[in-house]
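Working notes, beginning with the structure itself.
Left out: one protein chain. Kept in place: all the others.
Moving on to chain A:
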Amino acid sequence: MANMNNTAKEPLIRIGKRNELTAKNAMFLRLAAFGLALVAGGVFILAVGHNPISVYWTIIRGSFRSEMAIQATIKYMIPLLITSLGITLAFRMRFWNIGAEGQVIMGAIFASYFALFFDGLPHVLLIILMIIAGIIGGGIWGLIPAFFKVRYNTNETLFTLMLNYIALYIIVFLRDGPWADPESGGFPKIARFSKNAQLDKIFGVQAGWIIGIILVVLVFIYMRYSKHGYEINVVGESKATARYAGMNVRKIVLRTMFISGGICGITGMVSATGSDMTLATAVAGGVGFTAIIVAWLARLNPFTILLVSFLFSVLEKGSTVIQSEFGLSTDSSEVLQGIILFFVLGCEFFVRYRFIRRKKGGTD
């Protein structure tokens, strides 16, 4: 029995756990992954017949070459930034809110109601009203799955996902019915907001970026220093611990999801009143999903979110330029995004594990 398997050898490569890396080394590893992603992306660009260096350069140049280009880049960034901040609160609580898309839309709908029917109000009051309406709209859309979660322990992933579609079709319903623009000549759309109901521009870009930066600081302080933030972190770690500590877990989940959805609702408000100037079905346009990626890549840190969402919008804006200059479709920028994600997320494995090669003769 004993010699049955004696010919077996230790595997050539095996996986071992490594010491936890210092924050600095882990950061270095992630930067290296980013660099490798650019190399791999370069191979892809080469394969479709272009010079990777000039493509990369065009992306950067295209995002910054003129004042207008920079403004456009920032415009891409605003919804991504605010939505990522909203998602972060839910994710910190390990509440898998993938319904940001729907929460953005509901925020936009609520804000649009005031833009369409109360545009006679003083401008500042109207803007404030619309922000509050956006928060409430998104907040309700976040509250619904939270309610069913704490009450009946429903799966929040499916629930929030489904609510996205409901929100989307509510816009379609409003566009084709009650809010249809009578002057569009039968073309299905909602009327353009009056000047009074449009978000102001600051340095040539809609004021959403100011709101975004304020929110970065607020979310950071809220998570790091407030009692609420502390509760969110404990609930995220373990609901049992939170209960043991005497916390009212239900209340915390409901409150946090309202805030999370509310912040996403602000995205809807600034996108509709600052960028689209109307309520369009594409008001969210997938930002709710991209924001999940941004939030994760930034490891749920608000300041890192600012950086990551900026990089994402550079890629986004740059890819429109490479489309016009190289004839590369914008899909190829999504391929590049995918490659970067693959490397950066993949490198998390190496933060925790390492490969060990078989040693010769059993000794080192």
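Keep this in mind: a contact is a pair of C-beta atoms (placed from the backbone, for glycine too) under 8 Å apart; a residue touches a chain by one contact, two chains touch by 3 or more; residues count from 1.
Note that in this section contacts and distances are computed from a predicted model.
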The complex's invisible chain, by UniProt name, from "Ferredoxin", "Lipid II flippase FtsW", "Nucleoside ABC transporter ATP-binding protein" or "Spermidine/putrescine transport system permease protein" = "Nucleoside ABC transporter ATP-binding protein"
Sole touch to the unshown chain from A:S54, A:T157 or A:N233: residue A:N233
Of A:N155, A:S184 or A:T241, the residue in touch with the unshown chain | A:T241
Option from A:F28, A:F117, A:Y225 or A:F349 whose C-beta touches the chain left out = A:Y225
Spell out, residue by residue, where the missing chain touches chain A.
-> 1-6, 8-11, 14, 17-20, 225-231, 233-234, 237-238, 240-241, 243-248, 356, 362-364
